[in-house]
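Down below is the structure, laid out as structure tokens.
Removed: one protein chain of the complex. Kept in place: all other protein chains.
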Amino acid sequence: MIVIISGTNRPDSNTRKVAARVQDHYQSLGVTIHLLDLAELPPEIISPSAYAEKPAAFKKFAEAILAADGLVVVTPEYNGGIPGILKLFIDMLPFPESFEHRPVCFIGLAAGIWGALRPVEQLQAIFGYRNAYLYPERVFMPGIGKLLNEAGQFTSPDLEKRLGKQAEGFVGFVENLRRKKLRSN
Amino acid sequence: MIVIISGTNRPDSNTRKVAARVQDHYQSLGVTIHLLDLAELPPEIISPSAYAEKPAAFKKFAEAILAADGLVVVTPEYNGGIPGILKLFIDMLPFPESFEHRPVCFIGLAAGIWGALRPVEQLQAIFGYRNAYLYPERVFMPGIGKLLNEAGQFTSPDLEKRLGKQAEGFVGFVENLRRKKLRSN
Amino acid sequence: MIVIISGTNRPDSNTRKVAARVQDHYQSLGVTIHLLDLAELPPEIISPSAYAEKPAAFKKFAEAILAADGLVVVTPEYNGGIPGILKLFIDMLPFPESFEHRPVCFIGLAAGIWGALRPVEQLQAIFGYRNAYLYPERVFMPGIGKLLNEAGQFTSPDLEKRLGKQAEGFVGFVENLRRKKLRSN
Partner (left out) sequence: MIVIISGTNRPDSNTRKVAARVQDHYQSLGVTIHLLDLAELPPEIISPSAYAEKPAAFKKFAEAILAADGLVVVTPEYNGGIPGILKLFIDMLPFPESFEHRPVCFIGLAAGIWGALRPVEQLQAIFGYRNAYLYPERVFMPGIGKLLNEAGQFTSPDLEKRLGKQAEGFVGFVENLRRKKLRSN
């Protein structure tokens, strides 16, 4: 199973729309996927007591991560970095088993010209520190406002192609490192 | 006025204890200070609706930042990076006026040997991108568990000395850049 | 005096052309400038013996840095980072006096879309660690191939405007921090 993380809780986000597009590519390959949408995080995770005892409603998020053969993180850029909510989510996960030796792959999107390069590279540093296996080929989407239409579809076929190539490459990477098949197709 | 940010909401944190020690140094210099403790953030800031409309209880946090002649950020290290809650706080602040041309100074603490080098450098990148003036001399506290006693005092005079030197240097930096006096002493 | 560093030794580089444009802006403000072109570095600095004893021909480079009221670094992007030759130049400078409390400002250019964001941010981390004062407003030039004509002039007035604004802001920053006038105009 591949878990896709939609990396913000902002309502009606472009991140969530891109995550849906990503999901399609893995499903076309016959890979089981599970999408974690940070907009559905339980509000109790911001409680100071959450450091000691995780809220019950967070359990399904943690369990999905631990069950994943690989993770796909879709992140926007907030203030030249990772969204706070995405890092808070990471801070709440069980340690060190959540990322240790788990393959991970990144997609970044941003309104501006830098295309989420910074949050993706900060995430690579954080996941790398936690001993995840980083899939090198990243997809960046600068100027995301012009890349998605109202229906949440890409306005150009190029992005679909790049997401498809990344999905295929990442699945092979995961299969090699975890020595198991993920594709039914 | 100098605003000190205690960069986590974890209860009874070492960060909050260090922030209290920092506060003393600025007060000794006769500088008015205001301490923002992220443990007191209103829980509504995690609501998806907070991106569009800030919770009323957040107003005093934003106003303190906007009124500051300089900011002192005290940060722990969570997962090799900035605490999610600290970045979420940053993401909620008015943009771009919160950091634009505002002097800022950093103190990092961590249980491990890296001493919050990474979160401090990530914060410097974020504040730098937001056109803040970065005070270069940082104070790092690796192995914080052994540096504080139960009363929240440092076990060695060296750290007090380094915090005192940083406070004095930072106040001079702020006074030069904002062309006003902060010290009554 | 402001020292401008043309950050590569590649022959006939765009970096050198941009450095010449930058020079004009400081001269218009009546600021004395000195341009260090890394294409003129003495070849002996690559000798292993250079770590212990600097080549005589390097002396004028080091002296220019030490005499500077402020530094302007113009950097291209090589392999997603700082040019090796620019870092080698930094490694050869006297330590710690070269950068300690010296104001510094950055301009990045690149053939690709990322516009030297990464080398500039790596340089900010390095200069920051060496206690330089970082001027926050940076100028980035992605797609540099289309921005310069054969005569080494910018094809659009916008870049001149941004370089002019940066030069003026940086001179004020240096004057405030070093408490002396640099402008004769």
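In this document, chain identifiers A, B and C correspond to the written order of the chains, with residue numbering beginning at 1 in each.
One rule holds in what follows: contacts are C-beta pairs under 8 Å (C-beta built on N, C-alpha and C of every residue); 3 or more make two chains touch, one makes a residue touch a chain.
Not measured: the values here are computed from a predicted model.
Trainee: Have a look at A:Leu29, A:Ala132, A:Leu147 or A:Ala167 and name the one touching the chain we're not showing.
Mentor: Missing-chain contact among the listed residues: A:Ala132.
Trainee: Of C:Ile5, C:Val22 or C:Ile45, which residue touches the hidden chain?
Mentor: Once the missing chain is taken into account, the touching residue is C:Ile45.
Trainee: One chain isn't shown here. Among C:Pro83, C:Pro103 or C:Pro142, which residue touches it?
Mentor: C:Pro83
Trainee: Go through subunit C and note every residue touching the omitted chain.
Mentor: 9-11, 39, 41, 43, 45-49, 51-52, 78-92, 95, 118, 122, 125-126, 129-130
Trainee: List the residues of subunit B that touch the chain left out of this view.
Mentor: So the residues of subunit B touching the unseen chain are 113-115, 117-118, 121, 142.
Trainee: Need a quick check: the contact residues on subunit A for the chain that isn't drawn.
Mentor: 101, 121, 124-125, 128, 130-134, 136-137, 173, 176-177, 179
Keep in mind that, in the parts below, only the chains that are shown with their structure count from here on.
Trainee: Interface overlap for subunit A and subunit B, more than half of numbers shared or less than half: same or different?
Mentor: Mostly same residues: over half of the interface numbers shared.
Trainee: From the C-alpha centre of subunit A to that of subunit C, how far is it in Å?
Mentor: 37
Trainee: Can you list every residue of subunit C that touches 2 or more other chains, as numbers and ranges?
Mentor: 121, in rising order.
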